[in-house]
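Take this structure first; my questions come after.
Rest of the complex left out; these chains stay put.
As written, the chains take the letters A and B, and residue 1 is the first residue of each chain.
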Amino acid sequence: MNAKPLHLDENRLFPSDPVQRGIARRLYAQVARLPIVSPHGHTDPAWFAEDAPFADATELLLVPDHYVFRMLYSQGVDLDALGIPRADGSRAAVDPRAAWRAFAEHYHLFRGTPSSMWLNHVFVDVFGLDVRLDAGSADRYYDTITAALQTPAFRPRALFERFNIEVIATTESPLDELRHHAAIRDSGWKGRVITAYRPDPVVDPEHERFPDALRRFGELTGEDVHDWDGYLRAHRQRRAFFASMGATSTDHGHPSCATADLPPAQARALFAKIVRGDFDAAEAELFRAQVLTEMAAMSLDDGLVMQIHPGCFRNHNRGLFARYGRDKGADIPLRTEYVQALKPLLDRFGNEPAFKLILFTLDESTYSRELAPLAGHYPSLLLGPAWWFHDAPEGMWRFREQTLSSAGFYNTVGFNDDTRAFLSIPARHDVARRIDCAVLAKLVAEHRLDEDEAAEVAVDLAYRLPKRAYRL
Amino acid sequence: MNAKPLHLDENRLFPSDPVQRGIARRLYAQVARLPIVSPHGHTDPAWFAEDAPFADATELLLVPDHYVFRMLYSQGVDLDALGIPRADGSRAAVDPRAAWRAFAEHYHLFRGTPSSMWLNHVFVDVFGLDVRLDAGSADRYYDTITAALQTPAFRPRALFERFNIEVIATTESPLDELRHHAAIRDSGWKGRVITAYRPDPVVDPEHERFPDALRRFGELTGEDVHDWDGYLRAHRQRRAFFASMGATSTDHGHPSCATADLPPAQARALFAKIVRGDFDAAEAELFRAQVLTEMAAMSLDDGLVMQIHPGCFRNHNRGLFARYGRDKGADIPLRTEYVQALKPLLDRFGNEPAFKLILFTLDESTYSRELAPLAGHYPSLLLGPAWWFHDAPEGMWRFREQTLSSAGFYNTVGFNDDTRAFLSIPARHDVARRIDCAVLAKLVAEHRLDEDEAAEVAVDLAYRLPKRAYRL
């Protein structure tokens, strides 16, 4: 097999129509080198605290990327053959090079997907590779990447700086003591790595470890978290601690977007049932719904911007979950309703100018029907970008084309990379900037916007809006 | 701040691809100057009856346009600062010029939205403005527009004629005595302003003023409207009166598209509960559903074309509703189902060639799944155009691309402007004509239609189909 050349075309993702391409290129020139603002994601703060080298190509690029191994799995590649850790912590005795080869042999599966765009960007731009990944080039890739990772320039902090990241937020449970964030702060390194408050483990009573999490929540805070008022105080305390460690936001991953506004006595009684483990699915849902409204109340007080990431059926694959545990590419979007679901919360806080709630969805049918009309009216609502299964070029186009007329550009918050694949962060922001420039170029080419206006919007989307929305 | 030039490009909204643009231009040339047929909208008949001058820029363009002030409100502009009337009829003591300045300062929020297209069209084409609206040009705008409004050429009837409106329909409640329509008719003015029968106030028992409306309905008609048969007779009487004042259609704004076909005894019993105020939400829904089928029966008799505009959660913002009342930009679309919902009505009237029902939606996911397949089969069904939140260029493209294959062009009814923003009517029809020409140009460019066929379709969509569908 002859190696095929690989390069990143400077016009990638721009329309091929020369008028639109020309405009897109000019707009992109104004945003291409702006610093990266990454207000929501899942990188591991230990990387920046310890600044240890990444192990090898497989550990860095394959094992942590569920976008990648879910596609391989869908075409019959065993997770053990890729060295994916099992639920019990064990791993198949697989040579990382062999795992990489299995990946390389199946790389054609990613044709046209965002993963291939992100990975090719990393291969070319971070590692200087210039041939396409396939069975024939697998070893060359593995060796090149693994060797580079041993050099100082490829340590996490060096990459952070090379990537021109102005600020990055990680996401932690209230049970996290934020030692890595403290270590980063104490190290004197100037990279800005902040946390975000994601209380799901102490909010979702259907999570298998909820009772343990709740107990630990009490230990950490010294509050009686088995009592409703103590539970709320514990949240306030941890939120304050997170804020002191740089957090500017909270994040909530719920099966639906349901909110509730129960009278205190009813909330207290519901919590008592939750704590006793004496609840059904509807009560669990109502409890999560009530907590969202409580979180909004706290956000109004402490200024943390609230995010809701609803609508995912977690761990849909029963057999895979038993063997490999959570986060193994088996999460599937659900139809999601916002208009009725958010009303209790919005009835209380929707008109508060100081409260900000950023909404996400995995259900694109809600963009034009529910989310854009809501965000185009309520002062407290903003729309997060195309998320997860939808953060491909096509999904980003749909996001803009389906939210623009009712929400405009200015009720959106720019891009989130939302990733644990650290090396892909510049690639992901680059894709988002290119698509936004392409969207704007079409508007300019069709005389709906002047180019100077489009240039201002491009910079707003790439840089100003995320800083403003997330109070960074 | 230097004023930026503002103009309307002759190629706006056409694809930038030269082949498609060329075709679109040729098609558009055949429809650009056709008279405006506006079969459904919300202009105030008093304007045409009294022909009084509009007060100023703010009263004309800002205060009545909920598309505009909802966007401003979403970004923190207080409705009082814009002079929006409150529920109690009072208004903040705001200088209209100051309100206009607040609008101008936030005009960038509308970038890419249909409001900016419509407003710019009005600014250039109606008022001859040639600089972009922003903080720097706010006063120039305010003065130019307000001065023009004092001149005869800017009176409602003069604008009506200048806009080349062949016919316009307003929308009135059965309780309306249609005095303005009578005055127009008696004035000798030749402008054709007709009404449409919108019985929601006497059909929706959940409306806060339903009992009063029902009582007034009885007074006006002399029927015992608290009895089911009398209630139906009252509708027939008012429909006949509306028809005598030019109405060719009825319109129904319901939360869902539910229809019912109850046996008469059951309908009578249900109405008795409704009248007593002794009903739950399901009964209110069933009542509205039953009335739709009764309206269809009457349409078959009196020839009024029926329209259903379903699927809106009205007055979603509790606090805003308490302070400012209805129609303040807080209506939000809901997921809407048609296939089961319409079956009772269609089982009775779906195959009647003389009955016509025009369906609208705020839920675009129903275009290809439900509405186009229904309209592409039932002789009585037609599809209304992209509506409300979706009447932007993107929404119009989606409407065509998602209904074309199952419903074709000929089960659609051309454009509705559906607006109370009188000055924007030519702009809105122009946008619709341009988009339809662009859609057709793509089909021609991809050799799916010959250009002579496309030209015929373009004229049908702009002029012939609305006249035929609405029996104008």
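Going forward, a contact is a pair of C-beta atoms (placed from the backbone, for glycine too) under 8 Å apart; a residue touches a chain by one contact, two chains touch by 3 or more.
Bear in mind the structure is a predicted one, so any value in this text is a computation, not a measurement.
All protein chains share one sequence; of the complete assembly in this entry, 2 are displayed, while the total copy number is 3.
By our rule, only the chains that are shown with their structure count from here on.
Rounded to whole angstrom, the centroid-to-centroid distance between chain A and chain B, based on C-alpha atoms, equals 40 Å. Listed in rising order, the residues of chain A touching chain B in the complex are 17, 19-20, 337, 339-340, 343, 346-347, 350-351, 353, 365, 368-370, 372-379, 381, 401-402, 404-411, 442-443, 445-450, 452-453, 456-457. In the complex of the two chains, the chain B residues touching chain A come out as 4, 8-9, 11-17, 70-71, 73-76, 108-114, 116-117, 132, 313, 316-320, 329-335, 362-365, 389-390, 392-395.
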